[in-house]
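For this view, one protein chain was removed and the others were kept in their places.
On to chain A.
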Amino acid sequence: MQGLTREQRERYQRNILLPGVGSEGQEKLLRSRVLVVGTGGLGSPVAYYLAAAGVGYLGLVDADVVDLSNLQRQILHRTGDVGRPKVESARDKLVALNPDVQVEVFLERLSAAGALSLIEGYDIVVDCTDNFATRFLLNETCLRLGKPFIYGGVLAFAGQVMTVVPGAGPCLRCIFPHEPDPHVPGCAELGVLGAVPGVIGTIQATEAIKYLLGLGDLLVGRLLTYDALSMTFLEVSVGRDPGCPACSQEMR
């Protein structure tokens, strides 16, 4: 790494000014690799803020194509993108925003077979998925690899976020051991206010950058819950479950 160019110094000036960042931190971001799994309501703000901040390598995983009903909240995609793969639509916007960023796209659903080799190549994973089966796969794979991941979820007017750092606190399955009852309504039935994943995804992006730069305190062992109606953030302290189906075995 040759240091920052003049243009980069200007682009990232507001980052560089921050205590604990500086040119060194910015160069670190430019060398960092983040995997964003899901490019919908959460993945849009996550990927956009990471690209804007100059995270040098972004991997995007999503098998879906853009649907008209996505555009109420999935702010990376536009009306003209309807029918296109989300990862390609997302890549166009991210590269246009910041040509420093290399975006690798995976037009696929994360599979048990492929997760390990995919995640291995990244520093951190941001969970922007819409189902717990994929989250559990991310959780278990990240535990195996010792990689941190950042859970985010939304429902109607509510959202949650927590950072899982293997060995440092509870994993996702310490608090959510089983998949939800398939008959319980989700966002497809109950709806979701578009700005809610915006709030949660922005927090996830903030956590990812903090982790990459070693700044501040992460949401480890702290489930941050958000309710838009009462406009309340509440932190719920959570501990490891000695009977956890995922980390009680991995840590042994």
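What we mean here is this: contacts are C-beta pairs under 8 Å (C-beta built on N, C-alpha and C of every residue); 3 or more make two chains touch, one makes a residue touch a chain; residues count from 1.
By our rule, contacts and distances are computed from a predicted model.
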From "Iron complex transport system ATP-binding protein", "ABC transporter permease", "Sulfur carrier protein ThiS (Thiamine biosynthesis)" or "2-hydroxy-acid oxidase", the hidden chain's UniProt protein name: "Sulfur carrier protein ThiS (Thiamine biosynthesis)"
Residue of A:Gly25, A:Gly38 or A:Pro166 touching the missing chain in the full complex: A:Gly38
If the hidden chain were put back, which of A:Glu27, A:Asp81, A:Asp100 or A:Asp130 would touch it? A:Asp130
Spell out, residue by residue, where the missing chain touches chain A. 38, 40-43, 127-132, 135, 152-160, 174-177, 180-181, 183-184, 186-187, 190, 192, 197, 225, 227, 229-230, 232, 234, 236-241, 244
